[in-house]
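Just below is one structure, and these are the notes that go with it.
Note that this complex is displayed minus one protein chain, with the remaining chains in position.
What follows is chain A.
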């Protein structure tokens, strides 16, 4: 079970997350949608503690951390434990350019899990197979297309079998064709009951992949519900106007 309780985040005088509470059911895909600057990226980054929440509580499986003035700063061990429960996929892939695709996927297994090389390599090859990148195992990231890089990045994020996969705009840096190969991989993961939290402004991605959709604006959750309900019968007028762009589609005079 993944639970966020009353998460607050300030950057200086900016209040970017305001009392956000969220539950992600295991085996489900949750999409965070909302305009730029709505706080969806920050919320993801708070979950694996790339940002430290100003207040609130995060529970991931059996690890739980509290933040705020009344609580001691979480120690390195706590942060480490929480991080290992999550995998992160970045908008710009962020593969390690000086390591091959295979080495990228092996890195955490070797350094964090301290697996023997042969075992780590076997696991990494299996994951590359899963994302359809086995044939590029020895390629440098710089020689791969964006879609291929993102698929390797997904394999890397999955290497240590996290309970939750966080995807921060996983397709936003890709053209539609390359994006679709990444979406196919994510759909495959969803079919295998991987718990995922995806921040995206690609409403089609959210509509096709997510079980639950959360609309975030100005650091607050405006509305959440099943993707069908949120896209077809939004309750809040702000949500309605935001998701209407999905349904507009082609120009009217066509």
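The working rule: a contact is a pair of C-beta atoms (placed from the backbone, for glycine too) under 8 Å apart; a residue touches a chain by one contact, two chains touch by 3 or more; residues count from 1.
Keep this in mind: contacts and distances are computed from a predicted model.
**Q** Have a look at "CheY-like chemotaxis protein", "Gluconate 2-dehydrogenase subunit 3 family protein", "Urease accessory protein UreF" or "Amino acid ABC transporter permease" and point out the UniProt protein name belonging to the hidden chain.
**A** "Amino acid ABC transporter permease"
**Q** Given the contact definition stated above, which residue among A:80, A:135 or A:247 touches the chain not shown here?
**A** Residue touching the chain left out of view: A:80.
**Q** Pick out which of A:3, A:119, A:143 or A:233 touches the chain that's been left out of the picture.
**A** Hidden-chain contact among the options goes to A:143.
**Q** Would you write out the residues of chain A that touch the absent chain, in ascending order?
**A** With respect to the unshown chain, the touching residues of chain A are 48, 50, 76, 80, 83-84, 86-88, 90, 92, 94-99, 107-108, 111-112, 140-143, 156-157, 159-160.
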